[in-house]
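Here's a structure for you.
Complex shown without one protein chain; remaining protein chains in place.
And then chain A:
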């Protein structure tokens, strides 16, 4: 679709009952009536020849001549076809090709109106037989530009050459079943045509003239017979000297609509061939200079002078879509739609008229003849007025607002969430469930039974500790959802039977929310690190877009530990100062007190000490079978709390709970401006203990690596022995076993032994990772409290010194520390863009890591800020 339209300077409708071919029109100076204005000559298949002289105001006068010639007109050409009596060159005349005749007229304008005077006429074919014309071309054949001769091609691809009123010769072109377009190439003195093998062929005029061709139809039949019998004596002699042969032929692989000779670069003459979809430029020798895929169905083309490069031509290709495409060589430089949008141009000419140079003459498929020029205003859509033709301005404003909203939403970076979403709510009971029988885990969940925490049931038998949380799902959209998947992201210390819950159907709208009971079990083999379970619901919208909703379940403290009578074994301890009045511990941990049995409560609160000291017992026990515990002490005079334990990782969970409880207590009682300050009140950070923890984790990793390598060696040895034994087993005259069988069984036992060691090493890694995770959490808490880090800085630090222990924690943390040191914590004059070694290779020891952590803590101590601002 072109943006521009051609504008008509002049146009007229030829008779609606006529039909035209692209050869049936030419634009030329045929009469001397108006030397500035060329005439448009059209000849229809109905036999009507017309001469039009375009004028500014279209009027009936523009038709100069209309004559019914009585038989169909295939082609019209203007050239110097009229012989003169003297030695002067021939004068201008009009050649009209009918199927059986070629007539040359001279246009006489001596009378008030023009009249056609027939100069001469040729009956085509010998005696007018067996020759039905298809098309013609003209030119100074034989390199004689002074006299224009005519070449007529028949429907069966024979050509007849006429030199003015004399028939020169008739030849058959080989390889052509149907006539293709034919043109005369002046420089080569050759005809360029297109045959049924999809070849463009070049026939030299001199070769055609000197070759002998059989004219008689009888002879032709003979010749065909000769061709069929190769042993015929005359066959070789005929083909040797007299056969018409093409100078060259080039296969274009596409049917050619039209051929023209022109110069596209202004250097030499090119042969321009228009295919049904492509355009080709060939040089004198027939090799393809370039071809261009046009991308539309072509109808015809014309060449015209390129004023920028005199001597060269631009191209106009007419497409079946009604566009005229203007090319300079291969580049599209303009595209224009015909003024009548529903038609296309079957023939296009560019001529200089007296109104302007370079006017385009087109003959459209519905017989409209127009002389037009390029419009430069873009095509406007017809304005459509709504039915009733009364504009409701409120509606228009509303629509405008809505559109502006859409535009704004698409321009802003934040995308607006669709309204349809899943909202989830959770409810956690204030008490643990009644302990259940161990066979809770029947049905594929037996593996949980080993690490689940045991509790006495009411009837005295052993049960399992568990809590049932409720998850409420609501879908806000209309209709319903199918196949919603709810996924639980559990911390190590929490277990459940199924982490993935599938919901077949979820009703939408105001339907009552769907309730799912989720039973959690505590894990007795690890220390708790965090108390929240992540919940993600995933679904697909009606349009197939995946969407999610998330929430989290905060499990209560009593799910992870229980109070016990106070113990005082302070191997590890730290003080936490507040700037507020002390809060009684029994009140602060009231939920813990509530779940106790009466016996337990009296034991814990033996002499009313529960307000000042509480000892929390985790489910996990140390190697001696004594459960890990942590104790919180409150100073009676000031808001100072002390947390202590004989096992450093155990401090973390209780400390974090204490901090969050203090914060939420003061938030509830005094509001957000309570000004609560928690301070870590010890001279040093317990970095050495942290390093020990790192070391034990690192050693367990090293141990595992060592064991795995041993296992590998052992397995290799086992396989080698096996192979040798098998060889001997197959061998007829086997050599003695030489104790290989003993070796095999020894190796096998050793392999089993190492494997069990690997298993225990893996378990050790799990437990040391758990300890390390807790310790890292604790150290982060200490750093945060001691140096009063901003939340943003704390996020940076905790994402670098990560409490989530991966399998390569030491290496990645070392790299993270170095990154911190080179970026936000870098000294000002230090190069910040040094290359870091990104390879995570297990180091021999952790000295470097420890050093780097120390430096980071040191820089934070000196007041360096971690956040960018």
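List of remarks:
Convention: a residue touches a chain if its C-beta (ideal position, glycine included) is under 8 Å from a C-beta of that chain, and two chains touch if they have at least 3 such contacts; residues count from 1.
Keep this in mind: contacts and distances are computed from a predicted model.
Taking the options "Amino acid transporter transmembrane domain-containing protein", "S-formylglutathione hydrolase", "BBSome complex member BBS5 PH domain-containing protein" or "Elongin-C" in turn, only "BBSome complex member BBS5 PH domain-containing protein" matches the UniProt protein name of the chain that is not displayed. One of A:285, A:332 or A:667 touches the chain omitted from the figure, and that residue is A:332. Check A:343, A:426 or A:696 against the missing chain and you find that the one touching it is A:343. Interface note for the absent chain: among A:9, A:105 or A:666, the touching residue is A:9.
Panel shows chain A; residues 3-5, 7, 9, 13, 15-17, 48, 59-61, 63-68, 111-115, 304-308, 314, 326, 332-335, 340-343, 350, 355-360, 366, 368, 373-380, 382-385, 387 of it touch the chain omitted from the view.
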